[in-house]
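Just one protein chain is left out here, and the rest sit where they should.
Let's look at subunit A:
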Amino acid sequence: MDLALDVNDLRVSYDGKEVLRDVSFSAPHGRMTGIIGPNGAGKSTLMKAVLGLLHTDRGTVRFDGKPLKEMRKRIAYVPQRSSIDWDFPINVRDTVLLGSYPSLGLIRRPGKAEKEEALQSLRKVGMEEFANRQIGQLSGGQQQRVFLARALLQHADLLFLDEPFVGVDASSEEVIIGLLKELRDSGKSIFVVHHDLSKAVAYFDDLLLLNGEVIAYGPANEVLRPVHMEQAYGTFGGLIAGGGGL
């Protein structure tokens, strides 16, 4: 199979209200894909549904031709920062070390090799010197970099990031996007929920424009055509960051 991610006829609803319908798309390997759309378009929902974190009404999702169950160890997910308890008694190094858990299986603890590797991951995101900090004492950008380091430790072939640039300083954003592009160049497939349209072409190879259903999917500059944007954001919706809405 040539497809990194194959989504077919996905439908998701909350309390009987349809949030996503007829979502189908096929993403080849080694691409960086941005998932964009107005607020409430179902971007995060799509990501969670694909990763089996939500109940889906119908539809199939295949990773590399296989179902989620067989692919868990090759998938890494970076959730939105708001979903974390930042007062939790855990430091940066141990947070990154969580990424080694799937490969360790039950009962086995991370050893010297995993700890060393965790530090290497932190070095890649430029956060090594913060290894012993409690996670709540970091800035938003630093927190996001720590999560990326954790995803690196998972050695995943498919990476899913939900709004990684929200509340993140410019230099952290640069580090993160640089690393993601590096990963993409090494053959990994990356999916990013994103709302800042101004950088969409610079950041992503492909875009998936969503508004309850797939409006357009393909190479970034083709998706960002006015006709599509009108369909997704409404007549007066513009190309301005986060603008539009319903």
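FYI, a residue touches a chain if its C-beta (ideal position, glycine included) is under 8 Å from a C-beta of that chain, and two chains touch if they have at least 3 such contacts; residues count from 1.
Keep in mind that, in the parts below, contacts and distances are computed from a predicted model.
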Task = Would you mind picking the UniProt name of the chain not drawn here, from "Succinate--CoA ligase [ADP-forming] subunit beta", "Stage 0 sporulation protein A homolog", "ABC transporter domain-containing protein" or "Iron/zinc/copper transport system permease protein"?
result = "Iron/zinc/copper transport system permease protein"
Ask   = Out of A:G42, A:G59 or A:P79, which is the one that touches the chain we can't see?
value = A:P79
Ask   = Which subunit A residues touch the hidden chain?
value = 51-53, 69, 72, 75-77, 79, 83-85, 88-91, 94-95, 98, 101-102, 104, 106-107, 109-110, 134
